[in-house]
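Everything on this sheet refers to the single structure shown next.
Excluded from the complex is one protein chain; the other protein chains are retained at their positions.
In order of appearance the chains are A, B and C, and numbering begins at 1 in each one.
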Amino acid sequence: MRYLTAGESHGEALVGILEGFPAGVGMTAAYIERQLLRRRKAWGRSGRQRRETDTVRILGGLHRGATTGAPIALLIANRDARPLSASAVPLPGHADLAGALKYGFSDVSIVRERASARETAMRVALACFPRRLLGGLGITVAGRVVRIGDVVDERDSSGHGNLHEAMRRELDSAAAAGETLGGEFEVVARGVPLGLGSCVQWDRRLEGKIGAQFMSLNAVKALEIGAGFGLSGSKGSAAQDAICRDHSRRGFYRPTNRSGGIEGGMTNGELLVVRAGMKPLPGAAGNCASLDLRTGRTASPRRYRSDTCAVPAAAVIGESLLALALADALLEKFGSDSFQELKARVESWRQQCRVPLRRSA
Amino acid sequence: MRYLTAGESHGEALVGILEGFPAGVGMTAAYIERQLLRRRKAWGRSGRQRRETDTVRILGGLHRGATTGAPIALLIANRDARPLSASAVPLPGHADLAGALKYGFSDVSIVRERASARETAMRVALACFPRRLLGGLGITVAGRVVRIGDVVDERDSSGHGNLHEAMRRELDSAAAAGETLGGEFEVVARGVPLGLGSCVQWDRRLEGKIGAQFMSLNAVKALEIGAGFGLSGSKGSAAQDAICRDHSRRGFYRPTNRSGGIEGGMTNGELLVVRAGMKPLPGAAGNCASLDLRTGRTASPRRYRSDTCAVPAAAVIGESLLALALADALLEKFGSDSFQELKARVESWRQQCRVPLRRSA
Amino acid sequence: MRYLTAGESHGEALVGILEGFPAGVGMTAAYIERQLLRRRKAWGRSGRQRRETDTVRILGGLHRGATTGAPIALLIANRDARPLSASAVPLPGHADLAGALKYGFSDVSIVRERASARETAMRVALACFPRRLLGGLGITVAGRVVRIGDVVDERDSSGHGNLHEAMRRELDSAAAAGETLGGEFEVVARGVPLGLGSCVQWDRRLEGKIGAQFMSLNAVKALEIGAGFGLSGSKGSAAQDAICRDHSRRGFYRPTNRSGGIEGGMTNGELLVVRAGMKPLPGAAGNCASLDLRTGRTASPRRYRSDTCAVPAAAVIGESLLALALADALLEKFGSDSFQELKARVESWRQQCRVPLRRSA
Partner (left out) sequence: MRYLTAGESHGEALVGILEGFPAGVGMTAAYIERQLLRRRKAWGRSGRQRRETDTVRILGGLHRGATTGAPIALLIANRDARPLSASAVPLPGHADLAGALKYGFSDVSIVRERASARETAMRVALACFPRRLLGGLGITVAGRVVRIGDVVDERDSSGHGNLHEAMRRELDSAAAAGETLGGEFEVVARGVPLGLGSCVQWDRRLEGKIGAQFMSLNAVKALEIGAGFGLSGSKGSAAQDAICRDHSRRGFYRPTNRSGGIEGGMTNGELLVVRAGMKPLPGAAGNCASLDLRTGRTASPRRYRSDTCAVPAAAVIGESLLALALADALLEKFGSDSFQELKARVESWRQQCRVPLRRSA
């Protein structure tokens, strides 16, 4: 499975293609639009963001409401299709400076049009297909905000999705001050079969694939799997998860989950837990100094409308990224022609993982 | 540039191939062996590790001490080539359980032979080529330990490589107790040209490529670029790095480096700073419970000789991973046939990045 | 550089994304539509094909008429967007049977919607970008029909593009009989720099990349580079191309071009010559027997409107495929951020290839 996205933030539309996805998975534009709405309506968004809606057109890969195995093409029209006005002053914290020099522009708005997090709407849209596929196999992904600025949600990963009241207040007060905030979000996947990913080659380790997905999300600067940095201070005798077996239904299981569902490059059948840290968006009032790329002289970047905080939206996007990574690993292990075939193979595998091995090596 | 590694921990040898590397970079087996020695002699290793030496054979890609553009093949013989004895009891924290089920073995030692961190010796060996290439362009990578267990080195990223005295004591006392420790290491790259990586497609963002490299290292459970999670609590007005220009030599520069040298998927010309958190190795005394894969009954994993701590070694391996990621991004931007060609292009690019743009978009 | 296409033959639209293409290459929808018209109006097409026109929308990657380095997204609306009516009888010679079983459909029209050569319209559209890029570097690609059914054009590869009069008669008489015809086409690239592709790894040889492109074109069953099968009967002493040097302008050149511009996996600076053989399209009158996939009983595939011959169109598509393969190899050697950068590097390389080497190995 692979995917590409295209389109500019204030261009005509975003476009995406998802390739290598199996036939037989049901999908509607309405389902995708609901996920896009979750991303868009997340607290911390600017007023305009929260009022508008994204509509999506499915231009390929669907027949009578189900995938066909053909590549899936999506188009999300941009309602606000006025291009950014030109500027030669790069905004610190954005792709502006490096992008302008790399691609040979003095107008940094051309760079920002594509580097903008608007692109993540298409990742969320494309990920609806993996999300549905996983759902059909009993695998769910759920994101939540665990920190906004200085406010940390102390509750555990029990899957509640609502933003803590103190966080909302933090967001509102930052918005009033023209300030932006960073934070942390967590995504948990339930029902993941054991054995996705591999330990045999560096670039097939699932941690690396999750690292590639999450670190490629705009503004993410930090990542943890399971207890993450918390394990750095643990003693080895208290850092692992015992291996147990439940004779009734589950088969192998772990009474603790410090490893966050991945050991040695592979899923171990427990909850998969990923946490990411985001920096505040660059568009805050009183942003630091820059210069004019044409003259080289000091200049202030233009005031730039910005969301107050991208973390609540990122919790939704993070679900999408984890769905993409997991579906990819799943299709690699089980093949990717049709959902019917896939489902039978996954069920057989789950059954097999419940009982002791009869084979000897 | 791409690379594959092969070979088992106690097999005959480790083998690696590095493909797409330019001609004209000097290399000797002695240089590679020195890097392997740095990895091996790192504090925290078991006695056997520290006594032995790795010798490497360069089997392809070199002519009279310089690369030829042909794929590079390396072989590191395993001195201790006795296979692990068979065991049906998976060690929690290792790839044993998932790997045995996935590949169909009841003997978990077969899985551990390949999942072992011994494999990283080959990554260090292959990375000597990127390291030399970068060195020839004035780019260096330097790793250091920033935490062992509860002991944190408060010094800044100024590049000292020695292990803090308190850390050594922590390691020695853990070793005496048969305990293992985790920690954190940091890798810093200096002299990196602006504009490596790209903002235009999710999988070309340099953060994602660094994420893939570092999260694929055994026992790494957390990652930060620049100020990392520290930025999650910052206000936006205090989280960016101003853009300045030095008329003498450097051209564009930043008085602060919160972003750790990457903005919007691309290097920005500042120090590139990556920090990773590792869990303690699984082989501690008093390791938690497991079961026998053949019977499904509770059993203790066999006592397994282990290093006390992998973090000092990982600081060396991390240099290698960053060198691999940076060289890959560099060759993508500048082409990869010969070092001579590459060097001229990089110099011309650096010159161009120092002066204001004359082009308009 | 990489690209994906999506969309069904009678769906709403075809969609394509081209990724990794440099900034600074001029493009208009009109240019793309002219290339689509060349493909569509080619002799041998059915009446409907020749009457209609394709219009294209450029949805990403362009700013004021030039590429920006961002991924390029194209959309070609299907005018005739009525889906094929369902059928359970696979047409021999098409993807129908294998596709229906593979993706789990008894309605073969779902398979044919994507397997149809309508998809090649998007390949032609996307290839306009490589074509323009090559053009800006003095490299051109030109296709011509060399055979239709039993009529062979004996003229040499001098680049004329007109269909031989005898071929037109052959096409018209086949059309009148409800018959389809195969044939051969040739594509020639001029001005290609020496040294594209590589001899050092199997999957970097340019012949293999050209093989992948051309053999993936619908109905192509045979391929030759240079003298092709003609060389199989030659003596070695008469099969190679001498290496000469012209002191005025060209530098190294070959008085003959039996190798068709590629030796040892790389371009040698001569005309690059590729020839492909196509089978007749499956939709001929009196098509052979098939069966009903639901019952397993013998049945006739439904009469299916078809072009008489795809070879004249394929000569245009072949230009596109060669442009894609060459641009990819070019960007690999020279880097792909901006055309300005690329052009300077190509010019410097060409200059360097004209003179004797001063370096010693």
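Everything below uses one rule, namely that contacts are C-beta pairs under 8 Å (C-beta built on N, C-alpha and C of every residue); 3 or more make two chains touch, one makes a residue touch a chain.
Computed from a prediction, not measured in an experiment: that's the story for all the values here.
S.K.: Which one touches the absent chain: C:M1, C:L36, C:V187 or C:V200?
M.R.: Answer from the full complex: C:V200 touches the omitted chain.
S.K.: Pick from C:G61, C:P130, C:G143 or C:G283: which residue touches the chain that isn't shown?
M.R.: C:G283
S.K.: Of C:A81, C:A166 or C:I243, which sits in contact with the chain we cannot see?
M.R.: For the chain that is not drawn, the touching residue is C:I243.
S.K.: Touching the missing chain, which residues of subunit A?
M.R.: So the residues of subunit A touching the unseen chain are 19-20, 63-64, 69-71, 195, 198, 200-201, 204, 332-337, 340, 345, 359, 361.
S.K.: Even though one chain is hidden, which residues of subunit C still touch it in the full complex?
M.R.: That gives, for subunit C, the contact residues 4-5, 86, 88, 90, 92-102, 104-107, 110-111, 114-115, 119, 123, 147, 149-150, 174, 179-184, 194-195, 198-203, 205, 207-216, 218, 220-229, 231-237, 239-245, 247, 252, 254, 258-260, 263-269, 277-296, 298, 333, 352-353, 355-361.
S.K.: Would you write out the residues of subunit B that touch the absent chain, in ascending order?
M.R.: Residues in contact with the chain left out: 2, 4-8, 11-17, 19, 23-24, 57, 59-61, 63, 68-73, 75, 102-105, 110-111, 113-114, 337-338, 340-341.
Definition applied: only the chains that are shown with their structure count from here on.
S.K.: Between subunit A and subunit B, tell me the centre distance in angstrom, where each centre is the average of that chain's C-alpha atoms.
M.R.: 25
S.K.: Counting in whole Å, what is the centre-to-centre distance of subunit B and subunit C, each centre being its mean C-alpha position?
M.R.: Distance between chain centres: 42 Å.
S.K.: Measuring centre to centre with CA averages, how many angstrom lie between subunit A and subunit C?
M.R.: The mean C-alpha positions of subunit A and subunit C differ by 37 Å.
S.K.: Touching at least two other chains at once: which residues of subunit B meet that condition?
M.R.: 195, 198, 200-201, 333, 359, 361
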